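Reviewing the structure listed below.
Coming up: subunit A.
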Amino acid sequence: ASVEEIKSKGTLVVGIQGDNAPWGFVNSSGKQDGFDADVATLFAKELGVKVRFQPLAVANRIPALTTGKVDILFATMAMTEERAKSIQYSKPYAANTISLYAAKADAVKSTADVAGWEIGVPKSSSQDKAVTDAVGSTATIRRFDDDAATIQALISGQAKAVGGNQFYGQRLDAASAGTYERKIDFLTTYNGVGTRLGEKDWNETVNAFLDKIKGNGELAAITKKWMAIDLPTFPESIPNIPFTVK
Partner candidate 1 sequence: MEGAVLNSPNDHSTLISLDKVEKWYGSFHALKNINLSVRKGEKIVLCGPSGSGKSTLIRCINALELIQDGNIVVEGQLLDGTTKAVDAIRREVGMVFQNFNLFPHMTVLQNCALAPMRVRGASRADAEKLARKYLDRVRILDQAEKYPAQLSGGQQQRVAIARALCMEPKAMLFDEPTSALDPEMVKEVLDTMIGLARDGMTMICVTHEMGFARQVADRVIFMASGEIVEEAEPEIFFKNPKHDRTKAFLGDILAHH
Partner candidate 2 sequence: MGYTFDFGAVFDRAPELFWGSLGTLGLAFAGMLLALVIGILGVAVRTSKIAWVRAPVIAFVEVVRNTPFLVQIFFIYFALPLMGIRLNPTTTAVIALGINGGAYAIEIIRGGVESISKGQIEAGFALGLHKADVFRLIVLKPSLRAIYPSLTSQFVMLTLTTSVCTSIAAYELTSAAQRIESDTFRSFEVYFTVTAIYLVISSLMMGIFALISRSYFNYPTR
């Protein structure tokens, strides 16, 4: 469906993650919530339509979009070359920085300093991949079920460091203020809004919307609310990942 058709229908179906707090998750009152939900709600308001969320699992995000089950993806989609072949990305609207967190007391300058350490990561996450690529051969990687267990491992001392994303700092502080800090950044990935390939109207509408909320501070506010960080700076372009329909 085109943007115009959706406007006349009055409801936007948004594909979103259902269990990935704080990005997109169903909260304990059963309502869709999170960073993506806030941005998508704002987008629907922009279009003047109501929003309906369709929670998706990691693996079926792209099929749901391409088969038309959802109109658009605000689904914590890290922008990769591989995926850019199947969907159209917008400009980035969120960043995900993967870093090593450890106690302030432990000096870490480079990846060489963590040789022999036990490092916790959530199993099969992008942290897992990044940390394993960087120090997997010199340190012991302990893979936990999720972020919560990973953070608990650092607090309990079962891991000397953990591979985390930008939320970890805040959570570690909440658990034990001033004890832990970010040591090494491994990489930053960016999330984009996903639309179907070749649908220029959707791509342009989304990009215009993102420019607007970046400009008026609304995105910064949402970022602050969910991530407790300032709005990151976004790159103008990423190789092989077009932000606009050619």
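As a working rule, a contact is a pair of C-beta atoms (placed from the backbone, for glycine too) under 8 Å apart; a residue touches a chain by one contact, two chains touch by 3 or more; residues count from 1.
Keep in mind how these were chosen: all candidates are chains of the complex that A comes from, given by their letters.
Predicted model, so just to flag it, every value in this text is computed and none were measured.
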item	value
Pick from 1 or 2, the complex member that touches subunit A	2
Sites on subunit A touched by candidate 2 in the complex	59, 120, 123-124, 142-145, 149, 152-153, 155-158
